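Take a look at the structure below.
Left out: one protein chain. Kept in place: all the others.
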Amino acid sequence: MSKLTGVVPPVCTPLTEAGEVDVASYRRLLDHLIDGGVDGLFVLGSSSEVVYLTNDQRRLVLETAVEHVAARVPILTGVIDTTTPRVLEHVRVADELGVDGIVATAPFYTRTHPVEIDRHFRLIKEASSTPLWAYDIPACVQSKLGRDLVLSLAADGVLAGVKDSSGDDASLRYLVLEARGDGRFDDFSIFTGSELLVDTALWFGVDGVVPGLGNVDPVGYVNLYRAARSGDWETARREQERLIMLFDFVNVGSRSRPMGGNSSAIGAFKAGLALQGVIDNGRTADPQVQLNESELETIGGYLQRAGLAVPVA
Amino acid sequence: MSKLTGVVPPVCTPLTEAGEVDVASYRRLLDHLIDGGVDGLFVLGSSSEVVYLTNDQRRLVLETAVEHVAARVPILTGVIDTTTPRVLEHVRVADELGVDGIVATAPFYTRTHPVEIDRHFRLIKEASSTPLWAYDIPACVQSKLGRDLVLSLAADGVLAGVKDSSGDDASLRYLVLEARGDGRFDDFSIFTGSELLVDTALWFGVDGVVPGLGNVDPVGYVNLYRAARSGDWETARREQERLIMLFDFVNVGSRSRPMGGNSSAIGAFKAGLALQGVIDNGRTADPQVQLNESELETIGGYLQRAGLAVPVA
Amino acid sequence: MSKLTGVVPPVCTPLTEAGEVDVASYRRLLDHLIDGGVDGLFVLGSSSEVVYLTNDQRRLVLETAVEHVAARVPILTGVIDTTTPRVLEHVRVADELGVDGIVATAPFYTRTHPVEIDRHFRLIKEASSTPLWAYDIPACVQSKLGRDLVLSLAADGVLAGVKDSSGDDASLRYLVLEARGDGRFDDFSIFTGSELLVDTALWFGVDGVVPGLGNVDPVGYVNLYRAARSGDWETARREQERLIMLFDFVNVGSRSRPMGGNSSAIGAFKAGLALQGVIDNGRTADPQVQLNESELETIGGYLQRAGLAVPVA
Partner (left out) sequence: MSKLTGVVPPVCTPLTEAGEVDVASYRRLLDHLIDGGVDGLFVLGSSSEVVYLTNDQRRLVLETAVEHVAARVPILTGVIDTTTPRVLEHVRVADELGVDGIVATAPFYTRTHPVEIDRHFRLIKEASSTPLWAYDIPACVQSKLGRDLVLSLAADGVLAGVKDSSGDDASLRYLVLEARGDGRFDDFSIFTGSELLVDTALWFGVDGVVPGLGNVDPVGYVNLYRAARSGDWETARREQERLIMLFDFVNVGSRSRPMGGNSSAIGAFKAGLALQGVIDNGRTADPQVQLNESELETIGGYLQRAGLAVPVA
């Protein structure tokens, strides 16, 4: 695979009322994203509720994606688990099914250290020839991947890319600047996980974006990306601002009732997909709180104001 | 099982050089603990490196424990994973193999909320008739279990006990005082996960202790516990102080070189077991840093000063 | 002054309705504490709302204390400010007025480091011959004072004592054990700032306690301390448990309405003093939220259940 760039949404995982993977809905979601023009798909990322899925469910998700996408776009998959031995189990499944990249975080739950994080990625790389991406998500794993660590792993051929969901764009920008113009990093992909600062991240030099909100509005992010790449920054900004106002729907649940941020945010993404008719229902996995009718109605208002067609019930 | 009390060490998991479970060493460790007089065993807790073990390894550990312990003492097992659906997979294994209690943390990696944590424990309880314990370990899962939450779950029969590894003894003491004298909590076990404040926690009313250091010196904690229970607090304190000075060996690694706190602490526990000849070697799981010869020698000095017999090589 | 031990409450600062220091009430509070049998007084500590007092108000508080106490018990005073130059201004006032000890925290607001904290205490010591105490309060200043740092400063004669409000009793116990039996620390006072774990801290070897709740019930802490010192640990524990149940009144405000923890806790202390007739009113400094009638009534219930006489209005 040549260097990946562009819009690579972290695909949500539709569930049945019983909490099982809704394969039919999932296939429709994959088509919805590919039809929207995305450049790749990131399955089993945080937005997929990967940490809420059993190993069997993860395999089913990945099998479905590989089969249904049928190489129309590249697939990255999360191999997210607490430490190396558990991650390697997911790597084996990914290698067996065949993907274009695997994406791992630093170890979590345990007290780790940069020297161990470095070793973690190197051990994963030794076990698989699939391109390996680092997923920098300190809000979930409590460790920030330092730019020296990332660049050293990239220079040694361990990492093919990084997805930066740290929210620290100053750090991300240093990474971009240090990689630029250094031949060792020509094939190294730097992606932002931000939904809200995509035009600016593209402006300062990232290669692509992994926007959770891209599930709900893939066309928006694709338009944003293409406008930016063509130098039409005004259009990119206008599209970004529209998406920012939409993104605020992630707070509908948590503003209305006690619930966790994931229930509220992933609940909004899935509600946005269900309200557009892409997936059958917006259920999130246990033990998350389900959005209620009133909250779904509020979310519907956000979709309409963002110009997304919501079929009449 | 009647209400559990006393010393219930979180059993380490010996590994072979290749990183597999060393079953022979594990059996010797189980005997070492039972011979030391412990009142129960907590397998697949944090000190077991549970988050470094694959599901197959977890099953092997639990199978070995159930078979080898053969009901000599009660067995609690961790069912530690990120969220309810994944925890329930471990619960099914525990139920199949037959244990005396299962121990679950709050969800982690994801952004959760007390209402979801409450639901998490209730869903686990619905799925299994094995007594359920809450494991309060905010350093690993980023959520502190509030005492209102714990007591409400206990009053509703969801929880059989709590293991408090929060380090917040003021909060733990409130829990003890609020549970005391209320018939609803007569069978509710309150354990501290501290190694260093056991005499004081027993003094203010906890039912037992889950000391990682108990792997290395089970007799010490048993003596401490029995002295306290018999009202001989001076002996309890003396024993506690000896164990405190020993416990400082958890810092040997991290004081000497860059490594994570888990490498250093679990490395010291396992080194302490290997130096006493209980297990074959002190290897910790990947990607942790292994202690070197010089560090092992320093750890040997700690053992000797604590009066633990170290066989001559 | 010989080594300080015993009960040294952090004295609250009564305010008039206009927010000025209520000197008459303050004198009554000082007498209330001395009559209660305390071994010393800590003025301008966190419980005094020191960070809410202007420099003129701080001086007035200290002047009033020095004059009114008239050497009946030793006086420690906080010299709490962001960095060395600002702390030294408060030290000069303390030296001018004459106190038995000054108490300084690590620098705050700024990004500091152990080597700078070390230098901070050494510079303060160079500027004043008054005994210097370290105030370990990471919840306020974001830095924990390591035991190596504290002991090195004590060994060098920089520190006369430490007040540990870190809530980390495992760390505190290490400090106690390392100082014990080492002649260099014979005159070094180790105090806990806990209200809830005083019997246990005395049990493991601290020299004294600085309990905010001691404002409201000095006799309780004095009884607890004397019982512990005489070896009557059962009485100490019973008294401690009574005080724990009382202490929960610090949550009355924050359970009832949105307000900060300081408003709720210091509001409860002052309400407890006002309801007992020691001070004129329970006003806390701006911009804190004032407790309302209903909350004061709830607090009155706590006082009565704790056996404190509340005069009929």
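Read from first to last, the chains carry the letters A, B and C; within each, the first residue is number 1.
Keep in mind that, in the parts below, contacts are C-beta pairs under 8 Å (C-beta built on N, C-alpha and C of every residue); 3 or more make two chains touch, one makes a residue touch a chain.
Computed from a prediction, not measured in an experiment: that's the story for all the values here.
Peer 1: Quick one: jot down which shown chains the absent chain touches.
Peer 2: A, C
Peer 1: Hey, which of C:D35, C:E67, C:E89 or C:D156 is the one touching the hidden chain?
Peer 2: Looking across C:D35, C:E67, C:E89 or C:D156, the contact with the absent chain belongs to C:E89.
Peer 1: For the chain not shown, which residue from C:V51, C:L97, C:M245 or C:V310 touches it across the whole complex?
Peer 2: Checking the options C:V51, C:L97, C:M245 or C:V310, the one contacting the hidden chain is C:V51.
Peer 1: Decide which residue listed in C:R72, C:H113 or C:R229 touches the omitted chain of the complex.
Peer 2: C:H113
Peer 1: Could you please point out the chain A residues that touch the chain left off the display?
Peer 2: Residues 167-170, 173-174, 177, 194, 196-197, 199-200, 203-204, 233, 237, 241, 244-245, 248 of chain A touch the chain that is not shown.
Peer 1: In the full complex, which bits of chain C touch the chain not displayed? Write them out.
Peer 2: Contacting residues on chain C, toward the hidden partner: 19, 46, 51-55, 57, 80, 82-86, 88-89, 107-117, 119-120, 123, 139-142, 258-263, 285-289.
By definition in this document, only the chains that are shown with their structure count from here on.
Peer 1: By raw count of C-beta pairs in contact, what's the busiest chain pair here?
Peer 2: Max contact pairs: A-B.
Peer 1: How would the chain B/chain C interface be labelled, same or different, where same requires over half of its residue numbers to be shared?
Peer 2: Result for this pair: same.
Peer 1: Which whole number of Å gives the spacing of the CA centres of chain B and chain C?
Peer 2: 36
Peer 1: Centroid of chain A to centroid of chain C, CA atoms only: how many Å?
Peer 2: Whole-Å distance between the two chain centres: 50.
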